[in-house]
Structure formats: C-alpha cells, structure tokens
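We show some of the complex, not the whole, and keep each chain where it was.
Chain nomenclature is as follows: A and B, assigned in order of appearance, with residue numbering initiated at 1 for each chain independently.
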Amino acid sequence: MSPTAVALGSSQTAAVALPQLIAALGGDLLGGSDIAIARIAPLDEADEVSISFLANPRYQAQLATTRAACVIVAPALAEAAAARGAAIVTPDPYLYFARLTQWWAARTRPAAQPGVHPSAVVSAEARLGRGVEVGPLAVIEAGAVVGDGARIGAHCVVERDAVVGAGTRLAPRVVLGHGCRIGARGIVHSGVVIGADGFGFAPSRDGYVKIEQLGAVTIGDDVEIGANTCIDRGALSDTVIEDGVKLDNLIQIAHNVHIGRNTAMAGCAAVAGSTRIGANCTIGGAANIVGHLTIVDGVHLAAATTVTSSITEPGAYGGPYPFEENASWRKNAATLRQLHTLRERVRALEKK
Amino acid sequence: MSPTAVALGSSQTAAVALPQLIAALGGDLLGGSDIAIARIAPLDEADEVSISFLANPRYQAQLATTRAACVIVAPALAEAAAARGAAIVTPDPYLYFARLTQWWAARTRPAAQPGVHPSAVVSAEARLGRGVEVGPLAVIEAGAVVGDGARIGAHCVVERDAVVGAGTRLAPRVVLGHGCRIGARGIVHSGVVIGADGFGFAPSRDGYVKIEQLGAVTIGDDVEIGANTCIDRGALSDTVIEDGVKLDNLIQIAHNVHIGRNTAMAGCAAVAGSTRIGANCTIGGAANIVGHLTIVDGVHLAAATTVTSSITEPGAYGGPYPFEENASWRKNAATLRQLHTLRERVRALEKK
C-alpha cells in the first residue's frame, strides 16, 4: 500500500494512500483503503482526489453533494459520511484537519537547509545552534543567540544580544531588535518589526524630548506573528507576549503592553501603551484598546471595537458603528449628535 | 519647434514645447504654439512655465487667477480658457492629465537598467525574461519566473515558484511568497508582503494548532499595491485579486478573499477571511469588512465604515461615528448606551 505518484501540474506533489495518512495522524478509516489523496479541499471544491472535512454541522448538507474521495467527520456523522464514500472518523474533525495540513506541508515543502548562506553577514560574536538555517543577505549581530534548528529568512536583521528560540522560523525580512527575545517554535512573518522604540516623549518649551526606550521585548514559546506587525520595546521594563499568543498582520503592540497566554488577535488590531490583556482572549480585527487598561482573561472583542476602559468580567464585548445605506446613515448620524438632547426631551415628555 | 532646455535647479528637466506635448497625447491646442512647459501644477500653484488642468467645474473661478501658461479644459470651457492664455481642449481633462503625468515621468525619470545587479542572489533555477532588471541585493529563488521587462527592486525576495508578469515593477523591498503570482504591468510598492500565511488555527486543549496555509495568492494584470500592504495566502485554495484592482497602503487582505476587477481600496482598509468583494467597488480608507461576506459589484463604502453583513445591492454605504467636540461626544456616547431603553420609553409614551 505505497502512495501512488501523481503528476499535479507543476507542483509535483506525490499523492498519498489513506492508510498511510491514518498511520501518521490516527482516526478510524471507514472504507477507502485503496484511495490515494492528492489534495485537501473544502467540501464544495473537492474533487475525486481530494480529502475534505466537516467540522460545522451547518454544512452537513454538503455531504450529499461533495465529490471528495474522503471526508473527515465526527462520530455522529460517521454513518452518513460512509454511506457516500470513504470517511475518517475522529472526535474533533477541525483539529484533525489542522494536523493534516501540517503533515501535508511537511511532505510537500522543501526541507530546511541548515547552514549559513554565503551572502549573510553574521558576526563572529553571534552564537548559532545546531542545524540553524540563515538565508541570503540576513544580518546577525554580535551577542545574538539563535537556537537549534531555527530558520532565519533572507534579509532578516537579528540585532545585538537578541535571542531566537529553538525551532523558531523568521520569514524573510524580519527585524528583531537589540536585546529582544522570542522563544521556541515561533513563526514570525515578513515585515515584522520587534523592538522599535516605544512612543514616549516629554513635552518641553522646545518641543518634545525623547524618552529613550530602555526596555526590550520578551516573547514566549509557540507564538506566531503576522506580516508587518509591530511590537515596540518597553520604556523601562519589557513588553511581554506570553506563550501561545497568535497575532495576525499589521497589528500594533505599543510599549509595555502585556498579552496573556493563548490570546489571539486579528489583523489591524492596536493596543496602546502599558495595557494588560489577559489569557485566552480573542481580539477582533481592527479593534483598538487604549492605553493603561486591564482586560481580564477570557474576553472576546468584536471587530472594530474601541475599548476605552478596563474590562473586569470575561465575556463578549462589541462596539462597531452599525453601517447602513448612506442616506440613512447621514440622517441617523446627524441625529446622534443630538442624542443627549433627545433624551432630555423624552424626560420632559415623561414628566408631563 | 524643438523643446527648449531649461535648468530647473537640480532636477535637470528639459522643458517641452506645447506642440510636442500635443503630438504625444492628442487634444486641440488653442494658442501657445511657442510656449515651453517646465512643470505640471494645480491651478493655484501654477506659474508661467506650468501646465495645469480644470477637471472639476467648482474650480472654474481659478481660471481667472491662475498664472498657468496652459490649461487643459473640457470643450465647454474652451472659450473661457483661451481668453486668458493657451489651452488644450479634450473631452476628459482629468484623464488627459493622468496621461500627461505618465508621459512626463517617462521623460524625466531614469530608464530601466536591464540586467542583474552583481550583489543580487538569483537562483540558477529561476527564469528571467528579456530586459528584466534585478536590483541590488534582491533574492530570486529556484523555480521563480520573471516576465519580460519586469523590474525587481533592491532587497526584494521572490520566493520559489513565484511568478512576476511582464512589465511588472516591484519597488525595493517587496516579498512575493512561494508559488504566488502577479500578472502583467503591475506596480507593487515597498514593504508589501504577498503570501504570508493566512491566520488559521484550530483550538485544542493545548492551545491553538496551526492550520498550514496551502494555497497561494493569484493577482491579475494592471494591479497596483501600496506600501506595506499585506495579502495573505489562502488556506487551501488561493486568495484572488482580479485585473485592474488598486490597493493603497497598509491594507490587510486576509486569506481566501476575492476582490473583483477594477475595485479600488484606500489606505488602512482591512478585509477578513473568505470575504468576496465585487467589481468596480470603492472602499474608503480604514474601512473594515468582516469575514465570510459577499459584497456585490458597484458598492461604494465610506471611510472608516465597518461592514458586518453582506451587501446585496449596489450603492453607497457608510458608518463612521460622527465626531464632535469632546464634551458633547461624551454625553451623546453615554446616552447611546441607553438608546434601546430610550426607544422603549418613547414607545411607552406613545401608548399613553
């Protein structure tokens, strides 16, 4: 039962037999022991060489129409899935799917190429662990430490005394500022800037006087940071990102912010200085949190919400302005500017 | 009637005679056959060596006061313009102006310098078309294809199997991720990241488990992408940007978004995962569109609007909160938190 090689246009991905997939990832296979899978696809885009998954019961109707060769399902749907073709039964199909994508990527992507590209500029006073890969034109300064198996992409700059944990991957063009640290198994996408100066000035008669930012950034293990996101260094102590935090693209984390374990933040969110966000929060895209607040664990913030005071109870919070057709929005927005007056008028009517 | 050379400080731009300009761009010249133009300027900043344009009738009064040597106008204003000096008459003065800037830039900017800079790191397994320019310290990986006449700026990274269309220009420091494609005649500004991982995780008892993003990004022809904008790769299939789309700076396009032909999006807009935006839309600056929505063709969204549900009819939509003087804003915002109650109170009054 070895996998069948299948030409997939230019991608050259070898197909894989379902039993081989089960051997790697577990789950119960119903039927399909002779089926080779060449790609992973959503139910409605799957073809006869695809594996798909059904995680949300809302999409159950698609089971009847999908062309997928095999569908990953929860036990409750095993029968329905097996009635139409091969199925993998597992308690959490979405989690299984996530692990499948990892296994798939490991199979199909080029392996790391340990070694330092000759065009990289690596200080003799930097320390590189075993199996480190340093890409073309990367810069690693004196005192920097790169853990075993870490990958430093093309054009990265790892400044003096910065630390990259074991197995962490910096995509091309990441800046890790002097003295900043990221733990193990992290992923940092292109354009990220860790450790630029926090935004601090004292006003004076001659204009603003810069407060040099003497802290750094400390990032835990298993953290992922999206493209062009910025995490500023602390003013005196460090900005802190705890283990398991996931940050999307174009996020702004100001100086001395603290983000708790396993909190996830969607694109374009912004957190102002010294705010502390708890663990296991989800922060919607383009949400803004002003400075010097505390958000407790387990807070879920809707997209485009602006938080202007601390949140002391877990739960879901929101605050985007309700969009509508332009003419209507104009009328309502104009009235909104008189809302307090309107309340007074209602009060007056009630008194009569 | 050759153009007169005029020294313009350090810019060394040669002035150009109006008939030469007409020969290149068309239009009817009224008077001014002996005038040389040394710069393009708005009506209110123009001097006696400037050409200007009048596209918006609101500015017609400026015709009387501008010092411009020549003004580009629509036929309805030909007489008024000619009464005060040279004029070029054309049905769409703004479009003429756009073409004039292109012709001007081509005259005054350094020509492309085909060839690969010796400091660039180009894989022997990359394919470069004819007349390609590769700037200093750029990286082009194996399997990448760069079309005829394309320009790859300094410090760009074109990853394995990525494709750059003919005549497309990457400004310095662009990342085009592995397997991502951009069509012909595109312009990509500095700091753009195309093909970072989409933001996808499955929750588990041990924290988030990464969903490897196995898709890529497909971008059509004639697309322009502004500085530091991010377009993530799709989870399973591709993120798609159709022909003629124009994206401004610092925009976030999440995984599996689809943007239709000739849609333009202003700076700091953000589109969450799997949302589909139609053709010929205009999206205002800092507008946010949440995930898994459909926006039909011909939708025009005001700046700073948050879209939380699909838009099924073309038209103009808005939703920024109406700003006002702080004290007043505080009162109205506080009342807004009791708005639903206020409506109940009005209802109660009505029942009496």
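By definition in this document, a contact is a pair of C-beta atoms (placed from the backbone, for glycine too) under 8 Å apart; a residue touches a chain by one contact, two chains touch by 3 or more.
Small disclaimer: the values here were computed from a predicted structure and weren't measured.
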Number of copies constituting the complete assembly, 2 shown: 3
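Note that only the chains that are shown with their structure count from here on.
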Angle of the C-alpha superposing rotation, chain A to chain B, to the nearest 5 degrees: 120
Chain A and chain B, separation of their C-alpha mean positions in angstrom: 27
Residues of chain B defined as touching chain A within the complex: 121, 137, 139, 155, 157, 159-161, 173, 175, 177, 191, 193, 196-197, 199-204, 207-214, 228, 230, 232, 235-237, 250, 252, 254, 268, 270, 272, 286, 288, 290, 300-302, 305-308, 315-322, 324, 328, 331-332, 334-336, 338-339, 342, 345-346, 349
Parts of chain A lying in touch with chain B, wherever the complex brings them together: 10, 39-42, 45, 92, 94-95, 97-99, 101-102, 104-105, 110, 117, 119, 135-137, 153-155, 171-173, 187, 189-191, 222, 224, 226-228, 243-244, 246, 248-250, 261-262, 264, 266-268, 284-286, 303-304, 320-327, 329-330, 333-334, 336-340, 342-343, 346, 349-350
